[in-house]
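Got a structure for you, written out below as structure tokens; questions coming shortly.
For this view, one protein chain was removed and the others were kept in their places.
Then we have subunit A:
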Amino acid sequence: MRNDMRKFREDSLADRSIQEMDSSRTEYLGALFRSQFNKLYHYGLKLVGHSELVKDTIQDIFADLLNRENQLAPISNINAYLYVSLRRSLLRNVQKLRNTENADEQTPDGFCFSSEDFLIHQELGSEFRQLMANSLTKLTERQREVIFLRFKNELDFDEIASVMDMKVQSVRNLLFRALEQIRNDLDGRKIIPSLDAEIFLKLFFAKKS
């Protein structure tokens, strides 16, 4: 499944512009919706933490795409477009929602991570997940977002730059500083002293086979 998704993205999405799509655009957008929904949903959920709002907003974005026909400027990178419009719409909608519902309610920070957010490494135990969650919590919100976009949604630096409205170099700096911090956290705690590359390799290749 994962494999297929990536293949789909590399073959069809990266170099295809919307203008090239003809009568099969509904079909194409349908396939795109099915393959990208979970990633977009996960990102949106981390951004605003409102499940129904995220679902609705993603549907709106695709309905908009269907409705555009070919009359607007072509979208050169559909993937980046989806993330950019999702981010903008969500931030706008959640603001509206908060204004109408409860003005006093405190807005939680975006991109909060708990131990449940991480895959369980059987060999490493649940303490490791907790360690990662704590480590990420120490980062800034933007650092957490850039890590998420890069390591979960696998956007490239150009795409992240347009989604977060930053320069590419700033994205790189932001990411690397965050990673350095995580590395220090992992090193400093010495919770898993035996952890090294060999173990990881064994571990993952064993899992795969």
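Throughout what follows, a contact is a pair of C-beta atoms (placed from the backbone, for glycine too) under 8 Å apart; a residue touches a chain by one contact, two chains touch by 3 or more; residues count from 1.
The rule we apply is simple: contacts and distances are computed from a predicted model.
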| item | value |
| --- | --- |
| Omitted chain (choose from "FecR family protein", "Ribose ABC transporter permease", "Ferrous iron transport protein B" or "Phosphoribosylformylglycinamidine synthase subunit PurS") - UniProt protein name | "FecR family protein" |
| Candidate in contact with the missing chain, chosen from A:Q59, A:Q95 or A:T140 | A:Q59 |
| Hidden partner chain, residues of subunit A it touches | 2-3, 26, 29-30, 33-34, 37-38, 41-42, 45, 55-56, 58-60, 62-63, 66-67, 116-119, 121, 128, 132, 147-148, 151-152, 154, 156-157, 172, 175-176, 179-180, 182-183, 186-187, 195-197, 200-201, 203-205, 207-208 |
